[in-house]
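Just one protein chain is left out here, and the rest sit where they should.
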């Protein structure tokens, strides 16, 4: 039988606020057994000592256990709701569907949890290869043959902490960096290049020595966030597949810089949302989720005007970038429950980043 | 002879970077003797211990002295270029003009420096009355009879510091608050209500007990920022006057919340800039300056979605708000040299704020 | 049968690190069924959005449940390990004891969880009265008649958050403050004055209008910290009682300012620890726990020299104070697992604070 993806965007009152999820179950909207992934935008600093991610993960695990959900739910928590961004959960269900074939494609979502990565591999080529292999496996499961039908790959990746570095070095190994905050950047970058490999955007030999180089290759559809709560990877692929059913569709854009709204407007228009000015309230209700990466341009400027994000020792650059790009995108969409994630190393061009939009088609029978 | 306002937006490489100003003088674009005001968006935290404002003020004073500028140049420094906002100077010249009357109005700018306010009056009604009186004097000088022709009143106001509080209390007095960060909010609010008084938006008896009340009255055209470097007020009025000449015009909008772009688009359109999507590069060159206030809504939400700005003890709410609203507005305009100032107490509705736009008219002969 | 208090200080690798506690149980040192309280020094910012407290509380609750501990374990998490302070748990057991009477007193610990306080009462007299009543009940249980035998009362109290404020106001009520960070200060102050009431240090009529006044009355033995994870109070009393047995003793000191080490040295000496210079390693092993409050003096100075804690908008004053006083005390003790808690409103004199020391007596038979 065909499969159908359902996506629920639910407000979170805190990292441990399960009330919205429980209410959705009680209303009959959400079937715990069908959940394959929960993405959480939590309100920590999104950097090394952001415990909101671990707290949310623990809270969700306890909730899923109480709800007797399946065992392999991918949990990807991304810290940081700077500016007016609003903490929320994005819950993805996969159900069997008896909808008729729409004569086209529909949103297909698959996920995997990879085995733990040795901390010494974090931010290095071995990490990229591990991610690439995992993405390939998911594409097979989703019946997606053409990488062009993949629009977003969300990866949660590990980071180095002081104890992990000490353990590697005690065992005679080396680490990619001693700077724990910097390890988040390298890990995100290696994971993104792994996605690029899987989608045919780069070749393995082109990656040698480029991880961490802001001028290096990048992936147009990867979104990676790092957290201390895991050592493997949680990977979730969002694509369009003829083997799937339902009214949802996904498309993506790549912003060339922090102000590059034109590709986002175009993607919204392709999805049947009028992206000219700000979405009106009726249209906005059909925008199910927006996921984006934000990053401070490494040349220290946006369209020639200096920014201070990289020179600010009070607020990490990733926090500045999330707040600002959050504003740019919220100005288009008209609401603030956006999954804007910081640290876009090798995820879109330097200073820009990929944006994925999941929408409910006005006419679900229309092929996308 | 008629007067003409010229406005220069110049990038700042730091609080003491005078190179752009000097270059403008050397090019013959800027006449130091004609400068009446310099507004600076500096890169500090915009809160109590933001020394970039004082540093910029001292640097500008030394530069003006070296350039043999006039004595009464208003200097208004607003700290905080969060997100991708870019530090810059807005230099205002007033020159005599032999341009023919345009058959309409043109940008008129006037300023005043009030006498020092006793610290005990900061954040109280006496502060509002002092500001109102000063604004009235400026309107007379600008030949503006109708308050509707006033589009922006920028006020730099004082704040309480620990030593000032101690001095007031040692003398047996009381202060509006012991919280120095909060004193900035009260001072901005009192100053804004002073502008509202001057423009006929409120009456004095309506102000009793409302200073600091987020649900209280507000001014649609005031922008106030507080700094420790002065005890009086620097007030600059931007309006349209039939007695003035030149191609520049000013208009304003009031954002109802942090995402309310429609009034800003409308104001841009009234000024001959196409505000439908993002300004294209040619049109953008005619947008001389954009000045806006940003603020975290006190109900803790934007359009019903929770924000975390008021609960964040790592980053002050004003910094979050500047970064986010900076993104919203930069997404419309297409560049990041925006004078977005935090702390919009009594300056526009709670969570929103006034926006002023100065533009070069496509056809300067056209009446505005 | 007589009772005996045992106290374990256990390093924490994170808010959810239960490994040290589990190891103590497995070694047979710790009996889960005997635990009455766990105090945690966690590594968040110690301010409003410090989720390490809630995360630690949830982790401990799950651990206690797995360990089949009793139901009424008091959990008091205090956020903030600034400087070199080290995250740790202080686990308090009460066991029946067949030790002979020592001819003196021994450490006695009791605790209570009060009912939820209406948010409208936070920071007000009703909160103080609720705390005073609860302390009285504990003293009875501990068989402590003389308030002079009480050396430390640790209180975890609630705070106002944006949603709580909104709820109170929606119901037509008022709150003590709209500033959520400030609500922590008012709540700590009200709770401390409740302890002062219970210990006879002040009378109820002396409290009118003094909550939040830095020059108001204070308690010499209260330590209060506020957290968003509860609406009632967790109260733990540390005293000396002739009805109790064992080698542990508690004493206290009151620092008059942030540098006032003499009273702390004296208290250490009374407990048989040589407080002249830094404790040597052998003596240090008998210092079981040190609990202290730290606070920025409201006159903006320490012994006449200006501090910047109250004017810093990047780092909250409580964080500065914990780091600094942590250094002062660690310099005496020689290690960094100190329970230094910020926000000493009405807890010791302005700028100073109470310090409690729990030590293992060299000769446990000696009467204290």
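Letters are used for the chains, namely A, B and C, taken in the order the chains are written, and counting of residues starts over at 1 for each.
Just so we're on the same page, a contact is a pair of C-beta atoms (placed from the backbone, for glycine too) under 8 Å apart; a residue touches a chain by one contact, two chains touch by 3 or more.
Bear in mind that the values here come from a model prediction, so they are computed numbers and not experimental data.
Chemist: I'd like to know which visible chains would be in contact with the absent chain if the whole complex were considered.
Modeler: Hidden chain, whole complex, touched shown chains: A, B, C.
Chemist: Which residue among C:66, C:136 or C:303 touches the omitted chain?
Modeler: Answer from the full complex: C:303 touches the omitted chain.
Chemist: From the list C:37, C:64 or C:85, which touches the chain that is not on show?
Modeler: Hidden-chain contact among the options goes to C:85.
Chemist: Can you work out which residue in C:179, C:201, C:299 or C:337 touches the chain that's missing from view?
Modeler: Checking each option in C:179, C:201, C:299 or C:337, the one touching the absent chain turns out to be C:337.
Chemist: Since one chain isn't shown, list which residues of subunit C touch it in the complete complex.
Modeler: Considering the whole complex, subunit C reaches the absent chain at 11, 13, 43, 45, 81-88, 258-259, 261-262, 265, 276-278, 296, 301-303, 305-309, 312, 314-315, 319-321, 323-332, 334-337.
Chemist: In the full complex, which residues of subunit A touch the absent chain?
Modeler: The missing chain touches subunit A at positions 45, 47-50, 161-163, 166, 178-182, 214, 298-300, 306, 308, 310-314, 316.
Chemist: Across the whole complex, list the residues on subunit B that are touched by the chain not included here.
Modeler: Spelled out for subunit B, the touching residues are 13-16, 43-44, 49, 51-52, 54-55, 58-59, 62, 163, 314.
Keep this in mind: only the chains that are shown with their structure count from here on.
Chemist: Would you mind pulling out the distance in Å between where the CA atoms of subunit A average out and where those of subunit C do?
Modeler: 41
Chemist: If you average the Cα atoms of subunit B and of subunit C to get two centres, how far apart are those centres in Å?
Modeler: 46
Chemist: Enumerate the residues of subunit A that touch no fewer than two other chains.
Modeler: Subunit A, residues with two or more chain partners: 13, 43, 314.
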